[in-house]
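The complex appears here without one of its protein chains, the remainder shown in place.
Lettered A and B in written order, each chain numbered from 1.
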Amino acid sequence: MSIQTGSAWVDGSGSRLAKYNFLRSINWGRFAVLAVPSVWLAIFFFIPFLVVFKISLSETAIAVPPYTSLLEWDLEEAYVNLKINLGNYLFLFEDTFYLDAYLSSVKIASISTFLTLIVAFPIAYLIARSSPSRRALLLSLVILPFWTSFLLRVYAWMGFLKKNGLVNETLLGLGIIDQPLTMLQTDFAVYIGIVYTYLPFMVLPLYSALEKMDMTLLEAAEDLGAKPAISFFLITVPMALPGIIAGCLLVFIPAVGEFVIPALLGGSDTLMIGRVLWDEFFLNRDWPMASAVAIVMLIVLVLPIMLIRNSQGKEEAV
Amino acid sequence: MTSSPMINQQDGAEPVANTSLPLWKQDGAEPFLRIENVTKKFGEFTAVDNISLDIYKNELFCLLGGSGSGKSTLLRMLAGFEAPTSGRILIDGVDMAGIQPWKRPVNMMFQSYALFPHLSVEENVAFGLKREGVARSEVKQRVAQMLDMVQLGHLGKRKPHQLSGGQRQRVALARSLVKRPKLLLLDEPLGALDKKLREETQFELINIQEELGVTFVVVTHDQEEAMTLATRIGVMNHGVIVQTAEPHDVYEYPNSRFVAEFIGSVNLFEGKVVEDEPDFVRIKSKEAGGHLYVNHGISCAPNQKVHVALRPEKIRIGKTNPGQKENCIKGIVEEIAYMGSLSVFRVRLESGKEVRVTQPNFARDMGERLTWNDEVFLSWDVDSSVVLTA
Partner (left out) sequence: MKRRSLFLNTTAAMGFIFLYAPMIALIVYSFNKSKLVTVWGGWSLKWYGELFRNEQIIDAALLSLKIAFISASVAVVMGTMAGYVLSRFGPFRGKMILSGWITAPLVMPEVITGLSLLLLFVAMEGMFGWPSGRGTGTIIIAHVTFCMAYVAVIVQSRLSQLDETLEEAAMDLGAKPSSLFFLVTLPMIAPAIISGWLLSFTLSLDDLVIASFVSGPGNSTLPMVIFSKVRLGVSPEVNALATLMILVVAIGVVAAMFQMRRQAKLLGSQE
């Protein structure tokens, strides 16, 4: 019951058992094992992107489904008409709203990823340094919230952060503030929501990197004259680097396309691209525009992430 | 099951022409396992390089070599986990090409033991029999018999993780023997055991092998293990079998510097052949500071560069000159290591060459005690050394 860290992405080729399974005897059982998941993914994962791409080139229409067809033909008249509409893409670049949304998503995801790292590090460090029996308990304390509903965890913060919520009431009661703070429906609430939701994704890879670290390295550094703060930055951080990278990717990736957190905790001016796509689809019912937003998102956000992650995986495989 | 690949144990006694000679010394004896010009390449790398080898029934053959010598690859080809790039493997006359591991009359004992952690000891041992479709009652009886033989009858219900290393080793052995394979392959069978347990287990292994009459092929990097276990040893290096011989011969008559140095320790003197007669050779060695005389002929040419190999325990050491004309050199004791049963001396010759000498400690206190910086004479018999041309 663990969240997969970066190492799980390593390609597991080069198995010694390979030859029995495939090269020697291509039989139907083996073929089915390969074909069933491949065909499923081809139909329900790959082809959909082609469909999205196709629809992003059509125009919105008052019809069911609400978009025009790219191809029109009449066989008797020997007439085929291909109509490609690049308007959606042009509009994406003309209206700064979309560009702002992409940039703002990256900004919010980056800041929250950094905050998550700050919060997660002491926790991971403490767990890695505690006794094995306490370790298991603390680890499951970190993981446990992950298994409860994501939606309800975000919701919990709504009650916590709202004007007459527990945080404001406590601060007012303690006399630290005399006006309730507006925290809900701000970017701040979105950061909190992301940090809170994805904390386990950061703690676990950090923990597994720190746990492998040899404590005598720190003693050696101190023996050679490094103060604790110095040896932390010169020894601990470099040793934990693979965990830091894996953790940051695990947080950044879902955060950048997040919909629920900005929808519940963010304000109307909290721009995130996932939310824009949602609104385009559900509120404006503009399927072609939503498709264009998705395609651009795929190219500028998802593809780079996949490339970075792949190179990560290869490095770890060495 | 007419085509059962398992041997019939009742059929042990074969008409043998000359029982005093081992099979491999008899002319025309049929090998049980025949490896013919087998080569295995992994990409550019040649792991096994054109090996030919005959192994006979009831042998306990050891493949001895360092890591990367190709010994494990050869074993895995016998088990069917790797296919030879070229060459043939015949077991009991049957070509093994294209026969998958689960169909071969061969079982293997893995270095890691590879016991199934989710199955009990009994279930582990029964695994192979069940695959063969042996009747349940027979499975039970054969498993019990096997576990008794390895003295684990009382632990049948345990899981592998509840056993000690030595017990696991015996479960692995029982599991690989219960199918009565024609050929048992053992990959570093004693490697994971500590020294004391290893010595005990060595003899147990020999007893079991003799009792069941199964042909064993053992892979090991441990020369002592090979010497104790084997009927014959094949010394491997860089994918080639350098020498195949009985343990005594491998030690006393190594055919190359590699074998001489790999097995036991040895002093090597470089020299040039000055006299080459049918029943002796005389070699001039600068390193030894004189002539060396060996009383058995070798095929070599005058002036050929050769090495004379001399085992440390074959050298006599003393302060008085034995008055021997040949094979006697002077040196100074540089270091003495007292090892209990024997003492090891490092003697520096005038040429600067270091010679290692071992002497058994016969008496508690030897009359002539040697000490550091003593001038000593080293001498040996004319038949103690071996001339190596390779």
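Going forward, a residue touches a chain if its C-beta (ideal position, glycine included) is under 8 Å from a C-beta of that chain, and two chains touch if they have at least 3 such contacts.
Given the structure is predicted, the values throughout are model-derived calculations rather than measurements.
*Asks:* Of the residues listed, A:156, A:181, A:217 or A:234, which one is in contact with the missing chain?
*Replies:* A:156
*Asks:* Even though one chain is hidden, which residues of subunit B still touch it in the full complex?
*Replies:* Contact residues on subunit B toward the absent chain are 79-81, 100-103, 106-108, 110-112, 114-118, 127-128, 131-132, 159-161, 175-176, 179.
*Asks:* For subunit A, enumerate the residues touching the unshown chain of the complex.
*Replies:* Against the missing chain, subunit A presents residues 1-2, 4, 7-23, 25, 29-30, 33-34, 36-38, 40-49, 51-52, 55, 65, 119-120, 122-123, 125-126, 129, 136, 140-145, 147-153, 155-160, 162, 164-166, 169, 196, 199, 228, 253-254, 256-260, 263-264, 274, 277-278, 281-282, 287, 290-291, 294, 297-298, 301-302, 305-306, 309.
Going forward, only the chains that are shown with their structure count from here on.
*Asks:* Indicate the whole-number Å distance between the mean C-alpha point of subunit A and the mean C-alpha point of subunit B.
*Replies:* 58
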